[in-house]
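One protein chain is absent from this view; the other protein chains keep their places.
Naming follows writing order (A and B), and every chain is counted from residue 1.
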Amino acid sequence: MRVPEWESRRPTAPWLPVVRDRRYLDGLTIHRVGKPVFTAAECTMCALCWILCPDGAIARGPDGLTFDFEDCRGCGICAAECPRHAITMLEDAG
Amino acid sequence: MSRQYMSGCQAVASAVSLAEADVIAAYPITPQTSIVESLASMVAKGTLQAQMVHVESEHSAMSVCVGAACVGARPFTATCGQGLAYMKEPVFWASGLRLPIVMAVTNRSLLGPNTIFCDHQDSVSTRDSGWMQLYAETCQETFDSILLAYRIAEDARVQLPIMVCLDGFFLSHLYEAVEIPERESVRRFLPKVPGRQPMLDPADPKLLNVLVPPDYYTEFEYDKHHSMLQAATCMDEVFEEFHGGFGRRLSRIEPFQLEGADIVLVAMGSMTGTIRAVVRAMRAEGARVGLLKVRSFRPFPEAEVRELLRGAKAVAVLDRSISFGSTGALFQEVVRCLYPVEPKPLAIDFIVGLGGRDVGPATVCKAIESTQQAIVRGRVDRDVMWPDARTDLLRRWGWETHDGD
Partner (left out) sequence: MGIDLKSLPDEQLVGVGRSGCAGCAAVLVARLALRALGPQTIMISATGCVISNFTHAGSPLVPFMHSLLPGAASLTAGVDAGLTALGKRAGINLLVIAGDGGTADIGLQALSGAAERGHRFIYVCYDNEGYMNTGGQRSGTTSHEATTATTPVATAGGPQGRGAGRKKDMPLIMAAHGIPYVATASVAYPRDFLRKVKKAASLDGPSYLHVLTPCNYHWGFAEGLSIRVAKMAVQTRVAPLVEWEDGRLTNISFQDHDGRPVAEYVKMQSRFRHLTEDQVNVLQTQADMQWQHLRRMRVND
């Protein structure tokens, strides 16, 4: 396993700066169980899916919700909890 | 500067107070209790501004010290015996995190069997932990060692925790006159801001104590090992500066009358005082004996010990510990130092003073006598001997004992 921070300077103690990018995910394939399909028209911005996503894959912005499929594991919690059934889960083989 | 009459425990507390420790976390265990009581009294009176954390166990005591050090505070704890055993997990952790924690260990045997009395089993059992270890002989040395410990541990080249070991009861409860320097001179020697950035700081968020995979683990350990070896250089510099500031010279090892010595006794802790007296008396009668006192057990002063023992005919190590099935801890270090030396001195390990048994002049003389006999024979028959064992009792227990055992 490669730790870029420790390649370039002596850490002395085992610490890292907080990780804000995907440097440790390079080359890793995330197995996705399913893929959420979001129907924006049904959404009331209650933001339950946003607050409950364990992967933080749903972002909330001025234009509504966006789903980040790089982080989404396809667990289906968002679909199960949306009170408007605005999210359905498709099986994802990838 | 004042001269005060105090115990080893009080000397620790006085030094910790002058070092202006920020967080004191300790759990009571005989014979360390007076250290923490003295510190509590100082905090209550307002002479020491520190957070006292009355932890519910030694494991927590060390964890609290780790937490305090990680936010840039100066911690202190004290323990011994099974208390040191209870904190074994965070003791190893602290050195891996490279935290400059100072701990006083009032050497007490590790249970097996039950005891509250002195030997070095507790601290030598943590010699692998990555903590530096200094062993004190007198109350003055105890006091000085605490100030030195903070300075050495916090040095940027070192950044390792350190134990100051003082024999339980024999030194912790021994009253002697101790020179206490002025606060200002201590502050000059031991500045309060060690230059270490806090590791836990919302202004600069870090992940601390991350998993180190096999691809990097060896290098972290190499770093720790070599930093500890560098600590020897740092110690020499700091001892020199301490001598300049306070007039007392400490060193990693202290030779005494080694010139032309046929037999060199090697030991650490309070018994070195007794050994010195015996050596002085025997030298006066023409015997060629000397003492090599080891103060820094970790890092072990390998090169210095080798050079000082090179010319001896025999080395008698007095160990206040035993690794069952093998030898005492100091003996292993000494023999490793002697490995490249030709011709090798004879070497015998004398296990003495376990579980609070006093190491008196008779025991020292017996060890010297056995060593002398080995020189005459030209060989060592048994390299681990027990000169202060009650051989009559052992015989009643069914053990076959030997002369000078």
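Keep in mind that, in the parts below, a contact is a pair of C-beta atoms (placed from the backbone, for glycine too) under 8 Å apart; a residue touches a chain by one contact, two chains touch by 3 or more.
Keep in mind that what you see is a predicted model, and the values were worked out from it rather than measured.
Checked against the full complex, the one of B:Val53, B:Met103, B:Ala153 or B:Met385 touching the unshown chain is B:Val53. Along chain A, the points of touch with the absent chain fall at residues 16, 18-22, 24-25, 30, 32-34, 46-48, 50-56, 59-61, 68, 70-71, 73-77, 79-81, 89. Contact between chain B and the absent chain runs through residues 22-23, 25, 49-51, 53-57, 59-60, 63-73, 75, 89-90, 93, 199-202, 204-211.
Note that only the chains that are shown with their structure count from here on.
Taking each chain's centre as the average of its CA atoms, chain A and chain B sit 53 Å apart.
Across the complex, chain B meets chain A through its residues 96-99, 159, 199, 205-213, 215-216, 220, 223.
Against chain B, in their complex, chain A makes its touches with residues 1-3, 6, 10-19.
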